[in-house]
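In this view, the complex is presented without one of its protein chains, the others remaining in place.
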Amino acid sequence: MDAMPKWADVLLVPLISIVIAFFFSGLVILAIGENPIDAIRTMIQGSLTSSYGWGYTLYYTTNFIFTGLAVSVAFHARMFNIGGEGQAMLGGLGVAMVCLALPWPHWTLALPAALLGGALFGALWAAIPAYLQAARGSHIVITTIMFNFIAFSVLNYLLVNVFKPPGSMDPATAVFPPGTALPRFSDILGVFGIPFSAAPPVNVSFFVAILACFGVWLLMWRTRLGYEIRAFGHSESAAVYAGISPFKITMVAMLISGALAGAMAINNVMGESQRLVMNAVEGAGFIGIAVALMGRSHPVGVFLAALLFGFLYQGGAELSLWTNIPRELIVVIQALVILFTGALDNMVRMPIERAFLAARRRRKAREAGLGKTEPAE
Amino acid sequence: MALDADTAGRPSPAAPDQTAPAIELRGISKAFGPVQANKDISIRVMPGTIHGIIGENGAGKSTLMSILYGFYKADAGEIFINGQKTEIPDSQSAIRSGIGMVFQHFKLVENFTVLENIILGVEDGAMLRPSLAKARKTLKDLAAEYELNVDPDAVIEDLSVGHQQRVEILKALYRQAQILILDEPTGVLTPAEADQLFRILARLKEEGKTIILITHKLREIMDATDTVSVMRRGEMTATVKTSETSPEQLAELMVGRKVLLEIEKQPAAPGRMVLEVENLQVIDDQGVERLKGVSLHVRAGEILGISGVAGNGQTELLEVLGGITKGTGSVRINGEEIDLTGKHSDGRTRRHRGIAHVPEDRQREGLIMDFFAWENACFGYHDDPSYNRGMLTDNDAIRGDTEKKIEKFDIRPANCWLTAKNFSGGNQQKIVVAREMERNPEILLVGQPTRGVDIGAIEFIHKQIVALRDAGSAVLLVSVELDEILSLSDRIAVMFDGRIMGERLPVETDERELGLLMAGVDKVPAGVSEVEAVEANLDAAAREG
Partner (left out) sequence: MDLILPVLDTTVRLAIPLLFACLAGLFSERAGIFDIGLEGKMLAAAFFSAALAAVTGSVWLGLLAGIAASITLSAIHGIASITFRGNQLISGVAINFLAAGLTVLIAQDWFQQGGRTPSLIGGARFETIDLPFAEALSGVPIFGQIYADLISGHTILVYVGFLCVPLTWWILFRTRFGLRLRAVGENPAAVDTAGISVVWLRFAAVGICGILCGLAGAYLATGLQAGFVKDMSSGRGFIALAALIFAKWRPWYALYATLLFGFLQALSLRPDVVELIFRVPMPVQFLDALPYILTVVILAGFVGKAIPPKAGGEPYVKER
């Protein structure tokens, strides 16, 4: 018998963990001599009280949905893909190459092609660590981290030596052709006459991200492949017994994971900067870890967690603008969320389980007192 | 704990008071989460006796003794050692009170030597050298005194299981244990080794030591113990003198009703040849030869039982036939050769060829413990067309099918939305058995079908296996329980060290003969006792592996 009901497991425990993580974040803000309440007010004001703020919040949310899903899919196969950052970088390269390859006439044609390009490059970058894990037993955590560093060098080399337009000083590609510009929320909502700030980069990719959530849900819980990935993640020995190939699942799960991370580039590269720059990913690959952990690797959870981190990210940017708190605060919050929802999960879970057990025992005792008996287990 | 070499193995200074019980437990209770493992248990064991504790799987025997050894902490209750109330919050305190325990799964560090394992936790001083030297000397004395010979410098993983058990006993004696608890000690031994263990226990008893023997084997209780306690569902149902009880009475006390100790089955009517195995070999990842040329055959409508001590290649035999590991040699199903090494040599292709497989370890292989019952009920068959609709899985169909299996196999609780870990051992096994049997396979591979299963489920599963045989399937049964092999099989093959030592008909053989075969002894050479022959063989095999 489970110690506590399902709702407590999926809602109560993560919620309490997040509250604790935020409490400690507040302490950190206090420790560097700032007022946490003011900080929260600034964050909310800057991210949730205007269409401008919401625009940025949802833009970041889109990034984190992709990387959160990427980490989640790997988690389901019991693999820890810390390489989302590098995969998203390479995904940017794929998107840029697609966008620069043709004078695209319209974004409806460019978007699917770019999506494919980004996903393909992200998947390829994940494929090498996946193969090394599946065939050579290399520790995937270490190899994916190494591949983040390598991705940085590769991109740096390509931007400086290959893609930089002549005469430019920036390590960045040329600006994409106008046909690749994705409609922003101001354009989309404008059709319905709803005003939305034109400044923030939130764009149609947000809906692609939501589709990706649905797609991952369908994959994991409604297809044979998802079933096999989950089975493998829970028990490799049982998977082998059932005839599920560990090599195949390791490869496929990491390819999907890398593809999702790479697909993020339609948002930040195609949707926002319209060219590929060095630091386009901005740590979104790493935030995906916190998002996946907090969202319990379920697409609905990932969506909600991504929204929260979108708010934090935009709020953090506002903070660094108006106060002395640097943007790195978001890294600290992210670390605390990972710590409390991931590593210290039992610290929250065990007392709650005990409370539910005690409540059940009391109920049983009361029922026994009334002369009712439960059938034996 | 300071230990003086001169007193090791001899009665500790506080000599037991002969009138007080060596051990007395009063009102011990223990719950693991929602499961009540021990309910208000009281027991008294007099010094210098062998006391048996018998009960079904999950009755709470091991939990109770682990509490006495300080491995678990009781929720309630008191412990008295030699009449003195004693707190045992951890194993350190248990050791200090003169208690030693040999767990069912040995607690040895496998890549350490015997000596290192012996001194672990009772080293003298911060440096290892003097401790090791002293332990070497003490060990020699103990070995001579109790006939417990082991090479002090051997690494544990190179020792036979029987010798590993000796190390565990030596560990307890080195810590000057006066009370020795053994949890299912014979499960991993050949009958000859088990006999020798009981001689050692008798010897220890003569020395005045108190021994508690946990087992589920009625015969061991009848042969070896002075008194016996019976446990059922976490409760102590009776404590009696062994001389005043009978196996039938104990069985009834264990289960709470009369038990059929025999399986009703008609003589087999073997039909066409279904499974032919020739010269099958398996080499594992470490390069060790696990199967050394096994040949056997099973016809439709017969059960071939494979007997042997665990670890002699039975696992690999099932795994290679089930597609889990690769091997070389020839395996034919209905006369058709199957691929043993290729890319598609896996569980999925084997199922398509009509091989169903109830694995030895249901929690590690047969089930995904965190999956719902319905997700487990299609495991391995999830690519079957009836479970799928186009690209997507047809979860309603799978659940409907599961409901039917739950009803037919009387799986309780009858709820396909429970995860596997929420079922009892017996019901977990029924989920696996239902899944593998429901498709009337050509061949059923069954490993340890009743390990960790209650008697009710054992009877049910045995009946199902016989029914499947009668319906025309070929059954290959692997079990370490001799009783199970003898009562279910139509033919018996005995495995030792990766080979088949011989084949016998159940009516023409007995436990003694099978026991010798299990130790690889075909014929006992002249001038050598059976035990010596067995030991020599087992040592040689362990060194080689």
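Points to keep in mind about this one:
Residue numbering begins at 1 within each chain, and the chains themselves are lettered A and B in the order written.
In the analysis below, contacts are C-beta pairs under 8 Å (C-beta built on N, C-alpha and C of every residue); 3 or more make two chains touch, one makes a residue touch a chain.
Small disclaimer: the values here were computed from a predicted structure and weren't measured.
The chain omitted from view is touched by exactly one of A:L11, A:A101 or A:I142, namely A:I142. Touching the missing chain, out of A:L15, A:V28, A:I44 or A:L116, is residue A:V28. Across the entire complex, the residue among B:K85, B:K107 or B:K408 in touch with the chain not shown is B:K107.
Across the entire complex, the residue among A:V154, A:A174, A:I188 or A:V277 in touch with the chain not shown is A:V154. As for the chain not pictured, it touches chain B at residues 1, 32, 69-72, 90-95, 101, 103, 105, 107-112, 116-117, 119-123, 125-129, 131, 171. By the touch criterion stated above, the residues of chain A touching the omitted chain are 28, 32-33, 80, 82, 128-129, 132, 136-139, 141-143, 145-147, 149-150, 152-154, 156-157, 160-161, 286, 289, 293, 324-326, 328-336, 338-339, 342-347, 350.
FYI, only the chains that are shown with their structure count from here on.
Note: centroid distance chain A to chain B, computed from Cα atoms, is 46 Å. The touching residues of chain B, when paired with chain A in their complex, are 33-35, 233, 322-324, 346-351, 357, 359, 364-371, 375, 379-380, 382-383, 388, 391-393, 395, 419, 422, 424.
On chain A, the positions that touch chain B within their shared complex are 1-3, 218, 222-224, 227-228, 230-231, 234-235, 237-238, 240-245, 353, 357, 360, 376-377.
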